[in-house]
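Left out: one protein chain. Kept in place: all the others.
Entry: chain A
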């Protein structure tokens, strides 16, 4: 449907030879705010006159939707802003809309998307297309809760999103880690794999009891990335994958990812449905959760520090589900963000909302309602605020925070993710007979077009 709308918008844009008059007032506001001349009172006042904020976000989680409707909408109403939550099935839909509207000449104050919950490739796309409002993230009152000092290594995830510099055009909203859960009613804790080799051994003994989400879904990509890190022929793990593809080069890339992809190909016949020659990869985390709940698979991996506690709470995880450390040393951690597009119709209201979302109050209620870990940095908070966050947390089941911290790995550079994704699709899904180096260089060429 959105494609259709997009087609229409584009057609309308092409047909109307009349150039749109830019919303001069909105642009003046943008200049003043980014230039540090507008006070937060000015922003609030303008936000109230704008009245509404259109937040586009993935609407596939009931707890998040409930939290948005019951908590966020109420709190924003107190600030004079009406929240219009637009639930989409894929974040890319919002990106498409922004780009289509920009293509048809709609600038700041004229589009329909005020803010998007996103990270990774979607942010990289907006940045590449120059479709972002600007460096707002460190200029809000609640920006103090986030580490912006580039010299502090802990600021990495605030300044880089999948290795792409954020330029403060998006504000961290939640921090996640890739965690696997097992159904201990079916698997003994002692038998749980902690390395990829052990996973393969487990699958040889119990064929079909595992699968991962299908790339190009980011949850699937992350599993592939973890496998690639663990099989890095140099033993340097995630390190080389922080560079962009231009710096790394196709040849080196192919050399580094070959063992990981060969491993994934070798376990394909052992995955769910692989015995009949047709391995089944779920389309998204909802489908994976279903397989896990039904006992079709014994283990499921996704982004979700508190996924087990939340899943047990709302019945989407089987009783006996527990998190475990897998793969050792390569549990990928990242953050997700709120970005304001360059053609936001209500930029001030978007800023007020982003500031609210970064408040400790909102972070605590988000954690309590949805189990989404905080995006603010605990060392920037007061002791009472840290305690409030700890108390709101649904808790870890099966692993300790120390385990998780000890096995953290950074995400892959967004430009490499595109290549990895294309390579997986060709090498594993389409079962291409070509050499991996050929496939990788072809993917790199295609993406460079």
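The rule is simple: a contact is a pair of C-beta atoms (placed from the backbone, for glycine too) under 8 Å apart; a residue touches a chain by one contact, two chains touch by 3 or more; residues count from 1.
Throughout what follows, contacts and distances are computed from a predicted model.
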item: Record-based protein name (UniProt) of the chain missing from this complex, from "Pyruvate dehydrogenase E1 component subunit alpha", "ABC transporter permease subunit", "Hydrogenase expression/formation protein HypD" or "Aspartyl/glutamyl-tRNA(Asn/Gln) amidotransferase subunit C"; value: "ABC transporter permease subunit"
item: Touch criterion as defined above, residue of A:52, A:125, A:194 or A:359 at the omitted chain; value: A:125
item: Option touching the unshown chain, where A:149, A:278, A:314 or A:390 are the choices; value: A:278
item: Residue in contact with the excluded chain [from A:295, A:320, A:378 or A:395]; value: A:295
item: Where the unshown chain meets chain A, residue by residue; value: 3-4, 7-8, 10-11, 90, 92, 99-100, 102-104, 121-122, 125, 129, 208, 214, 216, 272-273, 276, 278, 280-281, 283, 290-291, 293-297, 418, 421-422, 429-430, 446-447, 449
